[in-house]
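Entry: chain A
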Amino acid sequence: MIPLAHFLIISAILFCIGLYAVLSKKNAIQVLIGIEFMLNAGILNFVAFSKYDRINSGGQVFALFAIVLAAASVAVALAIILNVYKKYNTIDPSKINELRD
Partner candidate 1 sequence: MSLLSILIFMPLIAGLIILILPSSFQQKFKYVTLLITILQLLISGFIYFQFDPSVAGVHLESQFQLVEKLAWIRLDLGSGGKLEIDYFLGIDGLSMPFLFLTSLVMAVAVLASWEIKTNLKAFFALFLLLDAAIMGVFCALDFFLFYIFYELMLLPLYFLIGMWGGVRREYAAIKFFLYTLFGSVFMLLVIIGLYFSVINPATGNHTFNMITMMDPANFVQGSIFSIAANQELFGVPARLLAFIVLFIAFAIKVPIVPLHTWLPDAHVEAPTPVSIILAGILLKIGGYGILRICFSMFPDAASQSSWWLGLIGVISIIYGALNALAQTDLKRLIAYSSVSHMGFVLLGIASGTVEGTSGAMLQMISHGILSAMLFYLVGMLYERVHDRDIYSFRGLATLMPAFTVFIMIAFFASLGLPGFSAFIAEAFTLIGAFSSESVNGWLPRWMAIGGSIGILLSAAYFLWTLQRMFFGQTRLKGGTDWALQLSDVNLREKFALVPLAIMALILGILPSIAFDKMNTSVIEFVRFITLKQ
Partner candidate 2 sequence: MEAVEPQKYVLLALVAVLLPFCAFIRLLLAKNTSGSAFYAITGISLSFIISIFIFSNTWNEQFIHQQVDWFTIGGTTFRVGILINNLSVLMMVLVTGISLLVHVYSIAYMKKDPLIHRYWGYLGLFCAAMLLLVMADNLLVLYMAWELVGFSSYLLIGFWFTKDAASQAARKAFIMNRIGDIGFLIGLFILYTQFGTLDIQKLFGQDGLVLSATVHSDLWISSINQMPATWLTIAGIAFFMGAVAKSAQFPLHTWLPDAMEGPTSVSSLIHAATMVAAGVFLVARIFPLFNDTVLLVITITGLFTALMAATIALTQNDIKRILAFSTISQLGFMMLAMGIGAVDGGIFHLATHAFFKCLLFLAAGALIHALAHLKEKDDLDFDIQDIRNMGGLRTLMPVTFYTMLVASIALIGLPLTSGYLSKDAILIRAFEWAESKALIFTIVPYTALLVSWLTAFYISRLIFKVFFGKWRLQKGFKNIFTLHDSPAEMKYPMIILAVCCLFPLFSSNPLLFETSWILNGFHGTNSLQRVNAYHTIIPAAVNTISIMVMYICYRWYVKPGYSIANNNLLYRFSENQWYFNCIYDVLVVKPVNTFAKAIFWFERKVVDGLVNLTGRAGLLFSAISAWVDEYIIDAAVNNLALLAKKIGDFTRHFQTGRVQHYLVTMLLFVLTVFVLKYFSQLL
């Protein structure tokens, strides 16, 4: 039996990779990938912790729910990226600073 701590460590590593990608990548697609990493780290945690709720399996249900949400948000995000590309001819997030004003 794999101890819970291993799952959590993997999850933390995944989350950190995702976070790094989100914060430092110069490509919006890569940022999106980073977000997916972080989401999956969360989902992994849900699944890991669902062992404490064997009757209702709340963790797993929530994981499924989150996967669906993630798929939806990727779709939305990709759409945004496309539009951003259309408008700015780039998808480098460091070059888009319209939020400033």
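Operating definition for what follows: a contact is a pair of C-beta atoms (placed from the backbone, for glycine too) under 8 Å apart; a residue touches a chain by one contact, two chains touch by 3 or more; residues count from 1.
Selection rule, in plain terms: all candidates are chains of the complex that A comes from, given by their letters.
All values derive from a computational prediction rather than experimental measurement.
Among the candidates 1 or 2, the one in contact with chain A in this complex is 2. Listed in rising order, the residues of chain A touching candidate 2 in the complex are 19, 22-24, 31, 93-94, 96-101.
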